[in-house]
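A protein chain is absent from this complex, but the other protein chains hold their places.
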Amino acid sequence: MNYLLQQLVNGVSLGAIYGLIAIGYTMVYGIIGMINFAHGEIYMIGAFVSLIAFLALGVAGVTYVPLALLLVLVIAMIFTAVYGWAVERIAYRPLRSSFRLAPLISAIGMSIFLQNYVQLLQGARVKALQPVVEGGITLATGDFPVRVSFLQIFILAITFVLMAGFSYVIAATPLGRAQRAVEQDATMAALLGVDVDRTISLTFVIGAVLAAVAGMMVLLYYGVIDFYIGFEAGIKAFTAAVLGGIGSLAGAMLGGLLIGLIEALWSGYASVEYKDVMVFVVLILVLIFRPSGLFGRPEVEKV
Amino acid sequence: MSTPLLEVQHLTMRFGGLTAVDDLSFTAREREITALIGPNGAGKTTVFNCLTGFYRPSAGTMILHRGGRKYQLERMEGHRVARIAGVARTFQNIRLFVGMTLLENLIVAQHDELMRASMFSVAGLFGFSPYRRAEKAAVQKARYWLDRLELTASADLPAGGLSYGDRRRLEIARAMCTGPTLLCLDEPAAGLNPRESDRLNELLLSIRDQHRIGLLLIEHDMKVVMGISDHVVVLDYGKKIADGKPVEIQHDPAVIRAYLGEPEPSFETEPSASPRDEDR
Partner (left out) sequence: MTAEAGVAAPHRALPKSFAWGALVKDAAIGAAVALVLAVPLVGFRVVEINGDVTLTTRFTWVGIGVVSVFVGRLALGLWRGSRPAERKRSGALVAPLSRFGRRHATGVAWAGIGFAAILQFLPFTTRGTVDLATEILTYVMLGWGLNVVVGLAGLLDLGYVAFYAVGAYSFAITATTFGLSFWEALPIAGLLSALAGILLGFPVLRLRGDYLAIVTLGFGEIIHILLQNWTSLTGGPNGIGNIPRPGLFGLVFAASAPPGETTFHQFFGLDFSPSQRIDFLYYVVLALALIVNLFTLRLRRLPIGRAWEALREDEIACRALGINPTNVKLSAFAIGAMLGGFAGAFFATRQGFISPESFTFVESATILAIVVLGGMGSQMGVVLAAMVLVLLPELRFLAEYRMLIFGAAMVLIMIWRPGGLLSHRAPTILLHGARRP
């Protein structure tokens, strides 16, 4: 029982991270209808920028942990956002009117490029960071104690705050309205005075900001990163987005949690080796039996 | 009066809260041109999409008679509607294979026959003669339609390079190459100049008479509608508001109200195409 509880706690923390990345996929898919294959790489870059920021702050002598966390969060968000913006500007915007496969191929090219860019610049070896946030609360004692670490609480709290914030942005601000307008019909939105380019750019920036947060958290959570983490996390987060219903923010979050739980429970009870296979199997099953996901609207193609 | 070809009964299509087609019933007959008219957004294209299996109707039946058999179109997938029931269509926003040549467009339309002749590619790979004969026949058929539409000279050029009017006509030729029993045309005269439009009328009439099939025609150009159709069905907000011979329709008060909201329309001054059809 306690073991199960512990796995659930771990799964939820992991799921929050996936959910944050999934939001980037879902928003971009919603607005320009393509899978941003480079999004996983943006998250990886977020993790690297966080690591470098932590180390730089260490050198600069910032030792008060909450301050360091805050600074790193802000730094990671800013720099990663510029990466997200640049990716859209360079690899996708010129292709908006190109043939169907062009943006997808460009996206996969971008993903390969960024992965190798980071590998060449930072080396292929796994990078480790000393634990920054330590300690936690013991929920249950016994022969198998259940612990929630402060880090896990931090992750959930930040995720919750960001989710609330962005849901508000999407629901109630001009940006959100522009976004939904472009989603429905970009040409029409442009005619009505919505700056489509800017709206799409901002969507990428928001996605990148959330991915940066996820990157920072995964760095803190596992303490190790390498240039390859974006690939797997990307597929998992995309699965989460599809599971939740592509285009839906709440769906992405819920999908992320489910994927996190599946992963934690599968590793806990079945086999660690096949945990990734499990996620793909979920993806394929969802696509076959409920392609619109949990919260998505069924798609009727316009003829 | 000829035999019924298509019987639509109580057809209803809802999108969320919007009822695009509302309890529509009508009959199209063999060797007749049935026109489906109505203001923009009336639900005409949606009817086509239901007929050709692109949308699954919310309610209603559509029965097609072909070779003494009945096909329930609402139960068939789109590609089977075309292949088995023989319903061919064109699209309001023309859908050609723009990278392929005119001839190739017309050959692709004969895919089913050729596929069987090539024994699912086995015979084709080795160039067996039954396949080569079938391919020759397919080219003959394509050539016949290219000749009819005076597109033969461009046969080996990509379809994307054609003028707007030629594209519309090629799309009709492509639909005819499938050997249909019912040909559904979605605004074939849109964007054509008056001369082209007249030639289109002749073409449609000759298809009706020589190929002995039924035509279902969505059209805004009243000259075309009144000039060639045998039977007109008028839709407004998804509902049928009139059904009858062109002359009857022309003087139907409900139709006049739907179209102009004012008395006595003069159908001759109706714009030859609604402006928003021009795009792409």
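Note that the chains are named A and B in the order they appear, and that numbering of residues resets to 1 at the start of each chain.
Methods note: a residue touches a chain if its C-beta (ideal position, glycine included) is under 8 Å from a C-beta of that chain, and two chains touch if they have at least 3 such contacts.
This one's a predicted model, so the numbers in the text were calculated from it and none came from an experiment.
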Omitted chain touches shown chains A, B
Among B:Ile37, B:Cys50 or B:Leu103, contact with the omitted chain is made only by B:Leu103
Among listed residues A:Leu71, A:Ile112, A:Val132 or A:Ala190, the absent chain is touched only by A:Ile112
Touch with the missing chain holds, among A:Val82, A:Ala164 or A:Leu191, for A:Val82
Out of B:Thr45, B:Ser118, B:Ser197 or B:Ser229, the sole contact with the unshown chain comes from B:Ser118
Touching the unshown chain, chain B contributes residues 52-54, 77-80, 82-84, 88-89, 91, 95-101, 103-104, 107-109, 111-112, 114-115, 118, 120-121, 124-125, 135, 139, 142-143, 146, 152, 155-158, 174-175, 178
Note that chain A touches the absent chain at residues 33-35, 37, 45, 48-49, 51-53, 55-56, 59, 75, 79, 82-83, 86, 90-91, 93-95, 98-106, 108-118, 120-123, 125, 127-130, 231-232, 235, 238-239, 242, 273-274, 276-277, 279-280, 283-284, 287-288, 291, 299, 301, 303
